[in-house]
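Missing here is one protein chain; the remaining ones are kept as they sit in the complex.
Presenting subunit A:
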């Protein structure tokens, strides 16, 4: 009986192909929008998470200046961090896998006839450990080179491509600002951040060399601290705060004149922000599903009116009200479900294309797809119910007289 009804519904949909397609379009667009939004949104969330994970796991980053408070101006005068703080943390901090000071500057780097503006980082050898950054070939600089401020450097993939093309940098010497620098290693590529920043356009050298030859001061911009396994970053953050207040002699009644960012927290915050965004976009897209549902209702009302006589015949020869109701409900549901399936295909296609353009991972979710199928069927049932009921309640005599 049900199979018979479904077959009947298909037939009647096929009879009005054009009309059915136009009706479907509302549902198709609605479902496609929801699927695309949610899929792209989850991809973005993944991307943000992995970007932050690329900074290094369980990472704390210390910067000079009070923690930024929304609505207040940043400090005018900032007491920079220095070797003193790095040294103090290295000596007193427990539970840290690596503590590394680093300073950055955008500098013109030249090799042969080629030149490139690169984010040059002066860093302690532990910097690579703290940031989970691997060396693709060559070697990191030694403690001795670090202490002595030797002219050695590691280069990122973008820099390598610019200067050496497909070739091997070997023992080439590049010029950073006015300083000669021997390339001793190639860094593992990290790709682009979610904000479009090329993380591979980088040159890393010992911080002592950077301070002396490039920055011209003894400042440390950031201190990177990575926690050991099983050490909670918030506990570590408390210890760091204590040591730094101590070494910087911050009076007990004053706020910190530095800030510590817990990257795990930042990751969670950003991921939850994108999740909220995804939800909101999905909800907005959901509104178009509602509009699609109204389209279904409209066309089902037309269909019931057109087929009044048919309903009369069916009622006269013994169809129960229930039979008519189910017939039109099934028809609306099948129509809507069709739209849902097309919408899923279109939505996933759109999301796939968008994931290419936005370079975020394509994360289709079976749950969302199933939900969309269920929801579109539900829409058909809900919006088909009123027209179906109207058909079922027709008086067979009036219906038979209908022209």
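Simple rule for what comes next: contacts are C-beta pairs under 8 Å (C-beta built on N, C-alpha and C of every residue); 3 or more make two chains touch, one makes a residue touch a chain; residues count from 1.
In this section, contacts and distances are computed from a predicted model.
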item	value
Listed names "SCP2 domain-containing protein", "ABC transporter ATP-binding protein", "Circularly permuted ATP-grasp type 2 domain-containing protein" or "Transglutaminase family protein", matching UniProt entry of the absent chain	"ABC transporter ATP-binding protein"
Among A:25, A:88, A:270 or A:313, residue touching the chain not depicted	A:313
Contact set of subunit A toward the excluded chain (per top definition)	1, 4, 15, 309-310, 312-323, 396-397, 400
